[in-house]
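Submitted below is the structure of interest, expressed as structure tokens.
With one protein chain held back, the other chains of the complex are shown just where they sit.
Letters A, B and C mark the chains as written, and numbering starts fresh at 1 in each.
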Amino acid sequence: MSTETRKLDRVVIRFAGDSGDGMQLTGDRFTSEAAAFGNDLATQPNFPAEIRAPQGTLPGVSSFQLHFADYDILTPGDRPDVLVAMNPAALKANVVDLPDGGILIVNTDEFTKRNLTKVGYDSNPLEDESLERFQVHKVAMATLTIGALEETGLGKKDAERAKNMFALGLLSWMYHRPTEGTERFLREKFAKKPDIAEANVLAFRAGWNYGETTEAFAVTYEVAPAKLNAGTYRQITGNTATAYGIVAAAQRSKLPVVLGTYPITPASDILHELSKHKNFDITTVQAEDEIAGIGIALGASYGGALGVTSTSGPGIALKSETIGLAVMTELPLLVIDVQRGGPSTGLPTKTEQADLLQAMFGRNGESPVPIVAPQSPSDCFAAVLDAARIALQYRTPVLFLSDGAVANGSEPWLIPDVDSLPDLQVEFATDPETFQPYSRDPETLARPWAVPGTPGLQHRIGGLEKQDVTGNISYDPENHDRMVRLRQAKIDGIEVPDVVVDDPSGEAKVLVVGWGSSYGPIGAAARRVRKLGLPVAHAHLRHLNPFPKNLGEVLRKYDKVIVPEMNLGQLALLLRAKYLVDAVSYTKVQGLPFKAEELQDVLADVIKGVSA
Amino acid sequence: MSTETRKLDRVVIRFAGDSGDGMQLTGDRFTSEAAAFGNDLATQPNFPAEIRAPQGTLPGVSSFQLHFADYDILTPGDRPDVLVAMNPAALKANVVDLPDGGILIVNTDEFTKRNLTKVGYDSNPLEDESLERFQVHKVAMATLTIGALEETGLGKKDAERAKNMFALGLLSWMYHRPTEGTERFLREKFAKKPDIAEANVLAFRAGWNYGETTEAFAVTYEVAPAKLNAGTYRQITGNTATAYGIVAAAQRSKLPVVLGTYPITPASDILHELSKHKNFDITTVQAEDEIAGIGIALGASYGGALGVTSTSGPGIALKSETIGLAVMTELPLLVIDVQRGGPSTGLPTKTEQADLLQAMFGRNGESPVPIVAPQSPSDCFAAVLDAARIALQYRTPVLFLSDGAVANGSEPWLIPDVDSLPDLQVEFATDPETFQPYSRDPETLARPWAVPGTPGLQHRIGGLEKQDVTGNISYDPENHDRMVRLRQAKIDGIEVPDVVVDDPSGEAKVLVVGWGSSYGPIGAAARRVRKLGLPVAHAHLRHLNPFPKNLGEVLRKYDKVIVPEMNLGQLALLLRAKYLVDAVSYTKVQGLPFKAEELQDVLADVIKGVSA
Amino acid sequence: MTAIDLGIPGLTGIPTTDEKQTARDYKSDQEVRWCPGCGDYIVLNTMQSFLPSLGLKRENIVFVSGIGCSSRFPYYMNTYGMHSIHGRAPAIATGLAVSRPDLSVWVVTGDGDALSIGGNHLIHTLRRNVNLKILLFNNRIYGLTKGQYSPTSEEGKITKSTPAGSLDHPFNPVSLALGAEASFVGRALDSDKAGLTSVLRQAAEHRGSALVEIYQNCPIFNDGAFDVLKDADEAQRRIINVVDGEPIRFGREGEYCVIREGFGLAVAKSADVDASDIVIHDASDLNLSFALSRLSTQDLSHTVTGVFRRANRPTYDDSARAQVDAAKAAKEADLSKLLHGKDTWTVVG
Partner (left out) sequence: MTAIDLGIPGLTGIPTTDEKQTARDYKSDQEVRWCPGCGDYIVLNTMQSFLPSLGLKRENIVFVSGIGCSSRFPYYMNTYGMHSIHGRAPAIATGLAVSRPDLSVWVVTGDGDALSIGGNHLIHTLRRNVNLKILLFNNRIYGLTKGQYSPTSEEGKITKSTPAGSLDHPFNPVSLALGAEASFVGRALDSDKAGLTSVLRQAAEHRGSALVEIYQNCPIFNDGAFDVLKDADEAQRRIINVVDGEPIRFGREGEYCVIREGFGLAVAKSADVDASDIVIHDASDLNLSFALSRLSTQDLSHTVTGVFRRANRPTYDDSARAQVDAAKAAKEADLSKLLHGKDTWTVVG
């Protein structure tokens, strides 16, 4: 073979095709191969809002991007180094992101007149000069796949459907990936249809062999395993990590979990995942709506379970009255918001961070709730465990703000040792002698959790204002004022770790503050500007309410504070109001994560501005 | 007669009794007498959360306070000069507010052992020394009333029920009030039961005569008419003024109004009032819940009516998802929140200002809405008209934040000339040639209002993100960002009048900023401290979103900005975040309006602190 | 000792006590705050008198209510209780019932709470057959908000919110519940202690959702709504109390009866018809139950009381627990194994 092998430290590949082309599966498998190989990686799927938009159309394009590297990376990559386009629509929708010189692998079979017209191509881009600036590989993937499967006796249509595995095989060859995992996976997945399994394996091998035997590809690439911390890893998406975190909370608190929820994109997978783990004493109830979902969760908490409800922004709007009841009754409750593009139905399959202020303030009256946000897919596990800790220990609803990017993105996760997880056990009230429904723990200000069935503790709770200590209804003005402040003080006093500032040089004058899923792009951008010799500090907030105790001090240390957000400046508003610091927003609300590149430019400009 | 007559500039009277004692009616009538006499006045009813709490108990106490004066006053008064207590519960619940030397008129008939024990009096306060510091008048009102009605043949129980009119008669005598109005009123009210009407009139006269003929009262009082602006006045509550404002909006816009709503305290009276005015092309729909209520209003707006929905805090929580839809579809909609004590069910009959941040932020995604708040009962009229102007002109939901104090309080209202009211006429889109569902008026950024039935303008709207101009569904990242910012810009660009600062001396270094119903107490407190020689400036915000353009400039002019609120500092948070001004909160969350006295102390302290 | 010993399906799993209980034991220390004469008092008393007969541990009884006058009920019961938010009690109680097989969970709600804002939760609870006893205090008015018409108010009702008369055609709560697949529906009058107790007992003994409509007088805002049923003479002509398995006769000496008419039912004089034409109540026959619900007209010409329907089907909470138990039995709760999943790789330090 005349192919040359080049070593790379990182590669971003994007598979793009029609919704029906199986791009998510293809991407997933490549990810698993990279993981098995020991690369660090991060992924970002992107699918249409329609279930199945008409074939071959722009709205019907589905794509999956993955970034793998020989070092620890933070994002799924701004733009692909390699774009695999299964049809004209996929090409059109994605080619803008491919940088000059990028590798473009195209399935030529779909570039028919009809398909081209469907997406508004006047001439065939494979035949004009419009793709000149890329390294274009034209491969008749469908034809080659059908050819490879001729022997199997499979119908043409069925055979053609395996072309995504052809693409995967080809890319696996190009990047020297291990293949056993994929073959095993395919055999398991199609265990009930062995002929389909075999067809997919054959297609996969055909793709590999196509690379190996044709001379179309002059170069292959190697990306060495990453030097990650020692331990056992797996790949995990944010929604799965969230679900696992809830399972872990059940185990560590020794409480049953009741999830009351209503399906909604992009949160539904949390329900789907949890519904598989009933053996951990987890009950999932698909309720009639979001209000019932949270009601069921709250009822279960009242009964002594850990009540959990999961939804996305519009569902939080509906749950807000019941969150208020949970604030008043001071019961533990985990409320998960996987944020998506808004307002209203908005962009249901896209990501956004625009529910922060809704989470803070979206209820009548003074109704404070703690807010926790994960910073990456795998971080959902630890973050949701921490949210559960707060809920259980402080007897309060907790808002967990994930988002579409975190929920569907994936990355390797260093699987924690189960025994090292925090102990979340709580004590129920049992002593009729000392019991008062609204007495408070002097440390946490939590009231006792007295579950029905406990002899002698019969009492009544509800949404009307409570008398301090006794919990009886009280319309007394001073008592109301006192209770409003007590509820606030309880939340303000929640123990959260200090925020840690990442400033390797210690010389930064500019601080970039982020929260939630922008951790990756901000972190990557910070690394980049530092490489340019521009020091920058990065503080990333997991706790949005209460803020870490050291936050004010941290903010005041810097000449300039910049807050990138996928909203119009919601965290910035809170920081400005609380600390009177002139935090400057950088906002983008495109339904997409930030790119490290754009943040690099923004940060560099700010840093230069400050030094100038 | 040996009674002396003293002239006073102002008096605060509080009638207090059992819920069944008719205190609200008594207060209302005295108010009407004061109004007819030409005093300025302000009132504040206070009733129990229960419909009829058990007779004679503390929770069953109902009271009505009114403040009348010979000059323009701003509040219903901090504390009564005169307390009328119809039973021990009323005494116990209210006597704490009576200042030393205050006049206490007690209905002795109810001070039985049983009634005293019921409210925890160990000994009869009328017989021990506990009331020594007041001018106590013990009157056997029930006995005297029954006596006066002996001739009528009315049963004892029925006769006794007129004792509130006895009290009213007595007080009317004491304050030289005109009596014809009340007699006429009673005859009208009980037109269908002439014997009851006569009994009430007799009791009223008996009370008057009791003052006139016994020598129990050595002093009577006169409060001269106030020198108010010329014009015709009436007395009006906030909820009535709000309802009238909506009627006026219908008339001035020449549009039908559809109120879709669900009853809730303290907003229900807006529904009750509007349901009487169908002749103004007003349809009221009592829906199955708050969500349906706002849905109906929005559907009506879509059809070309002015859709209105009214509720209180918990209802806003439920409506938030639909408010988001109105933001996205950019249709006019008036959303009225009569705030009450929260969180959750909270203190349903009490007042609070704690829904400001819910109004601002209580929806998923970036979902800006204008917010307007009235500053007094009569101001509801003009303020809600202005809210309607914004809704219609800018095609947006508008949040109108009234509260329990404003809603149920009353004051004289200089009835405006109907022709002087703003013209709210709008133009519907009609031209198929130029029509684009999401094109925008260059001035207001409003999109066209194209109502079904218009030939050639068929189009579809909805909650998914819209393409700029065409309004087609769009998942395009740049378009989403653009639309998010356009919606924000539309709200930010709403024309609202500059805030006017009240600083008579022009020498103030301290600015007190308020919003909504705290106008009265803040204004009164400002007057008081100025009388003490301490200059203070007062700015009161009607527009909370967007803020008046000059607000930043105003805030920065002062050494100190203090923001009294009946919440934990919600406006202060917005001011701090937006203007980076160290606005300091003074907060009280007792379900009661501020007292001028306490604010006076707060302001005086701050002013002295600044000058020191 | 648990109630399962008693063989009462509705009480299976709830701990019982041998201690003697009286009505007083069920009175809480909170002062009752309804208006004088409110029908809620009698229902409260009936409930407090009835509960001791179940012999359950008091701490294993929970009342969950929404918002409304009637929803204050839990405060007055010396059991566990939650006064929740408007319309949502069935959902909250569902969460409680699903998580706790050892509780007897009662929902207290009003015609507004249950049928207006809470209508959806009610019908879903019924179709799911969650093990809840739902007491619907129907006074045909919104009491707590001071007198607006409700979804059970008659058409044309003049109230504060409808000065020209209401326009909505009311729900027939029993028809609605039956259309929503309810497994148990009963009705009683607030003033009929014996009848109410009997329905409450049957509800308690039923495994699954039991909806009990209670006609309740609101003397303040809708006084006398059910007066025709309380007048002794009128009651004889109007109240049709049904008992499963028995011919449907009513009147002082059974002088009236119910017969078939088309696909529905009609009232006849017993003397005028053949005994064999008198309909025999069968609470398991949904079509009959439905027809009985239509015989109960809004104007109370006739009102059926007793248990309209009783059917056995699996309850949601029992089934949910069974799934969890089956999963536990089938698969160990090994967290570490779960977290590892199928595909892991190890980095050696």
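Rule of thumb we're sticking to: contacts are C-beta pairs under 8 Å (C-beta built on N, C-alpha and C of every residue); 3 or more make two chains touch, one makes a residue touch a chain.
Quantities reported herein were computed from a predicted structural model and do not represent experimental measurements.
Chemist: List the shown chains that the missing chain touches in the full complex.
Modeler: A, B, C
Chemist: Out of C:N172, C:Q216, C:N241 or C:T305, which is the one that touches the chain we can't see?
Modeler: C:N172
Chemist: Looking at B:H277, B:K557 or B:K578, which makes contact with the chain not pictured?
Modeler: Counting the whole complex, the residue in contact with the absent chain is B:H277.
Chemist: Any idea which of B:P59, B:G181, B:P422 or B:G552 touches the chain not displayed?
Modeler: B:G181
Chemist: Which candidate, A:H272, A:R556 or A:K608, sits in contact with the chain we can't see?
Modeler: Considering all chains, including the one not shown, the answer is A:H272.
Chemist: Using the document's definition of touch, tell me which of C:C35, C:A188, C:A291 or C:L338 contacts the absent chain.
Modeler: Touches the omitted chain: C:A291.
Chemist: Just the residue numbers, please: which parts of chain C touch the chain that's not shown?
Modeler: Within chain C, the residues that touch the unshown chain are 116-120, 123-124, 127-129, 151, 164-165, 167-172, 175-181, 260, 262-264, 285-288, 290-291, 294, 313-314, 316, 319-320, 323, 326-327.
Chemist: Going by the touch rule given at the top, which residues of chain B touch the chain that is not shown?
Modeler: Considering the whole complex, chain B reaches the absent chain at 32, 35-36, 38, 181, 225, 227-235, 244, 247-248, 251, 256, 258, 260, 277-283, 285, 287-289, 291-293, 295-305, 307, 321-322, 324-325, 329, 415-418, 452-464, 472-473.
Chemist: Touching the hidden chain in the full complex, which residues of chain A are there? Just list them.
Modeler: Interface residues of chain A facing the absent chain: 50-55, 57, 59, 262-265, 268, 271-272, 275-276, 278, 284, 286, 288-290, 314, 344-345.
Throughout what follows, only the chains that are shown with their structure count from here on.
Chemist: Roughly how many whole angstrom separate the Cα centroids of chain B and chain C?
Modeler: That pair's centroid distance is 40 Å.
Chemist: Nearest whole angstrom, what separates the Cα centre of chain A from the Cα centre of chain C?
Modeler: About 44 Å separates the centre of chain A from that of chain C.
Chemist: Could you give the separation in Å between the centres of chain A and chain B, each centre being the mean of its C-alpha atoms?
Modeler: 46
Chemist: Could you tell me which residues belong to chain B and also touch two or more other chains?
Modeler: Residue numbers touching two or more other chains: 59, 314, 344-345.
Chemist: Residue numbers in chain C touching 2 or more other chains?
Modeler: 67, 83, 85
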